[in-house]
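Encoded as structure tokens, the structure appears first; notes follow it.
Shown here is a partial selection of chains from the complex, left in place.
We just call them A and B in the order they show up, numbering each chain from 1.
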Amino acid sequence: MSHQMFEITTHGAGLYEFTNQVGAWVAREGPLEAALTLIVQHTSASLLIQENADPEVQDDLQAYFNRLVPPTTNPSMAYLTHTYEGPDDMPAHIKSAMLPTTLTIPVISGRMCLGTWQGLYLFEHRTRSHVRQVLGLLR
Amino acid sequence: MSHQMFEITTHGAGLYEFTNQVGAWVAREGPLEAALTLIVQHTSASLLIQENADPEVQDDLQAYFNRLVPPTTNPSMAYLTHTYEGPDDMPAHIKSAMLPTTLTIPVISGRMCLGTWQGLYLFEHRTRSHVRQVLGLLR
């Protein structure tokens, strides 16, 4: 049983892969069979397991969710009230409700059991730079 | 290892915070390192980790998801067929597919590792009052 804090620096909205950082920590813990739980400790960023082969997928995901949940400068979002941190404030909370805050991944023989094309991402929803904390627990 | 059933009484759609009930149970179990799994045993309510500072966030979340998935009285939803429990029936199932049914949260030294602004919510999707069952497992 072990835990580890990952800090992910973001420079604008988008997907940031951190598969290797987590995989290296899990490997150092030895050839165990375990459940790995990850939680992003913020309400304006998400965790995603997504395809890591073609970077167009990450761009398209961001484009889609920005259209589904546009900034509050968009007239269609004028009914929202929590806007004091700017036009990307409440949309970030909505995206963080819609996309995962926690993930649990089986670990067998010291390796995360992801599919061939699956990578681990932090999905940043805010425009300005942040340092995001993701806590991992091996259990 | 331990489990606990939480009953949350709801009076209409919206977010109901229950961070303190869960935190008190986890603290009573002692200073353990564990994974806490929660499941809502219904298909018309969800679990959310969300900001618990400004109540406007909760109102805005409900407003957004009600526009994304409006009642079946809305002409845009006329293609839905499962409507015998009323206009909020099938939209509640859709919201419960889109938002989490299960969450797993790391526990260290007997405390849930949530971020500073994160709280634990039941998101009720139905209009009439319900008693919702949320099962917690510490493992």
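Couple of notes before you dig in:
By definition in this document, a contact is a pair of C-beta atoms (placed from the backbone, for glycine too) under 8 Å apart; a residue touches a chain by one contact, two chains touch by 3 or more.
All figures in this text were calculated on a predicted structure; none of them were measured in a lab.
Every protein chain here shares one sequence; 2 sit in place, and the complete assembly counts 3 copies in total.
Convention: only the chains that are shown with their structure count from here on.
Distance between subunit A and subunit B, defined via averaged C-alpha coordinates, is recorded as 20 Å. Residue ranges on subunit A touching subunit B, taken from their complex, read 1, 3, 35, 37, 39-43, 68-69, 79-82, 90, 93-94, 96-98, 100-102, 104, 133, 135-137, 139.
Interface residues of subunit B, counted against subunit A in their complex, comprise 33-35, 48-51, 54, 56-57, 59-61, 63-65, 67-68, 98-100, 103-106, 108, 113-118, 139.
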